[in-house]
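To start, the structure itself, in structure tokens.
Removed from the display is one protein chain of the complex; every other protein chain stays in position.
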Amino acid sequence: MSTLISPKGLQWFAALTKQCQSISTPIDSVRIADGELGAHSCRFLLVTANPQAHFPRARRGEVGLQEGIALAEAINDVIEQDAHSDSKRTLVAIVDTPSQAYGRREEAMGIHQALAASVSAYARARQAGHPVIALLVGKAMSGAFLAHGYQADRILTLANDAVMVHAMGKAAAARITMRTEDELDVLAQSVPPMAYDLKSYASLGLVDTMLELSPASSDSDVNEAPGELDTSLVEQALRTTQADILKQPRGLSRRLHGQNRQASLRVRQMLAEQWNAGA
Amino acid sequence: MSTQMQPQTTAATGFTDLSARDRVRSLLDPGTMHELLTPFDRLTSPWLEKQGVVPQFDDGVVIARGKINGQNTLVAAIEGSFQGGSLGEVGGAKIAGALELAIEENRNGNPTSAVLVLETGGVRLQEANLGLAAIADIQSAIVELRAMQPVVAVITGPVGCFGGMSISAGLCSYLIMTREGRLGLNGPQVIEQEAGVNEYDSRDRGLIWGLTGGEQRFQCGLIDQLVSGSVGDTRSAVVQCLASGVPAVHPSEAWLQHKDALQAIDMDQPMTPSYARQILQQGDDQ
Partner (left out) sequence: METLHIQLPATPQPLQRALVGQVGSGDLEVMIEPNPGSDTLDIHIQTSVSGAEVRWRQLLQQIANTRSLPAMRMDIHDFAATPGVVRLRLEQAIEQASGQQHHSGQQHHSEQEQ
């Protein structure tokens, strides 16, 4: 499956961490930088392509065994360092990852456990009081998104076609459901959770803010780095989101109010009634 | 709730042979099972019928409160025979919501642990993004609950435990597998499709069981207990894990010890079950 390697993650990471201190990691596919977001300390995290990666199936920006470890370590360090501080550093996950790594070595070594390490780290950070923000600038697919971004307090997305959230790539989904990609799109019009477009995804209630960039950068010229205007717009959105997180109760329950996610709330309401009735 | 017959389950019955509902019942102390959101609530998937797929009244997920060895426990089970044990919006919300209630119960001073019986292919493709979102909710809840009381994963059945739910299993305090169970992130067909048949031949059952089966996962230290698959053995393993309390280090953090061993993997050497054991046993403290 030769898909183009997306430069978006690295471009946004570079733009947003200009004033930050780069933190060394054991592998080049995970980039970490520390800086400030408003008056608050902040750590940026990115998984990106590394054509020289030790594991051949994790060279195009996939979250693999070593990426799971590197993310977990970078987050666990923050949790530990801030354990006795009142001010918990913000984590910003910049997301542009095509998938988890698919490979025999990965399965043999227990890649599920590597991804569990980073999920655990993000979840514990949020639960310990660290504001966690996911910034989607490209693909956020399946297990890769679970491992890097989906545990965030808030999900911000750029409002452009490069951003895609899904459980399975379109080509693979078409093969498995024995439909053409066009047929999938038609079906998705009546089944929003199946759709690949951002608007349908937002209708599930999972996106907090969609960021409209300047017209010049919203076209699909993937090679163009974000301009100053767009960068400051995103920075401003991150600061606003951080402030919002710090003054509200934490948890993922704010995701339960989407127009097309009503059953998730209904299930919880009924469960709560029956839970107490059975006590 | 109606009063009906008890299935003829004995300690020797195969745990794997039972439906999700009977698996839940077989783990709980007799007479303590209180099922929540039963099939009679008719909370089916709002998405399957739109796609011409026959729904199931419990959406393939069974949730019950009850007691194991006298202790309050939430048990959730995924039915592997309905849509490949896939998680959609309703089934996913049942598990996440129940775990969230168990967290609340602990906060209110009533210790409540959890057992997840997982036979699942992961996200239900027909509900894609809502399945994925539900799994993120489940994972958050597992991490929060396991700090208070043990959360035990039981992996069993012909479907195995794959996709996002394999990550959920990896977040639990303890993992139990039956011998014929399989545990992995990506299903064999998906890997073959994405990476080619030379990388992973999904028809090579020996290879697949050799790499992801219960025995191998146990030898690699990726699970805590390997059980024969009888109801009696499975229940004893669950009881033992629950009695061990919250572990000092959870599997999701313990696995990080393999960092150096992974970097040392020889990419010219084919990845066989024995090579996998050799690598993952290096970092073992024992």
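Of note:
Should a chain be cited, it is by its letter among A and B, assigned in written order, with residues numbered from 1 in that chain.
Convention: contacts are C-beta pairs under 8 Å (C-beta built on N, C-alpha and C of every residue); 3 or more make two chains touch, one makes a residue touch a chain.
Values in this document were obtained by computation on a predicted structure and should not be read as measured data.
Although it is left out of the displayed model, the omitted chain contacts the following shown chains in the full complex: B. Across B:39, B:210, B:232 or B:247, the residue that sits in touch with the chain not pictured is B:39. For chain B, the residues touching the chain absent from view are 1-7, 17-19, 21-22, 25, 31, 33-35, 38-40, 49, 52-57, 79, 81-83.
Everything below uses one rule, namely that only the chains that are shown with their structure count from here on.
For the pair chain A and chain B, the distance between C-alpha centroids works out to 24 Å. Those residues of chain A whose C-beta lies close enough to touch chain B in the complex are 1, 26, 54-57, 65-66, 69, 72-73, 76, 99-100, 102-117, 119-120, 123-124, 126-127, 142-143, 145-147, 150-151, 165-168, 172-173, 175-177, 187, 190-195, 201, 204, 206, 251-252, 255, 260-264, 266-268, 270-272, 274-275, 278-279. Those residues of chain B lying in contact with chain A across their complex are 34, 36-37, 41, 43, 45-47, 50-51, 63, 65, 89-90, 92-94, 96-98, 100-101, 123, 125-137, 139-140, 143-144, 163-164, 166-171, 183-186, 190-191, 193-195, 199-200, 211-212, 217, 220, 222, 250-253, 255-256, 258-259, 262-263, 265, 267, 271, 273, 275-276, 279-280.
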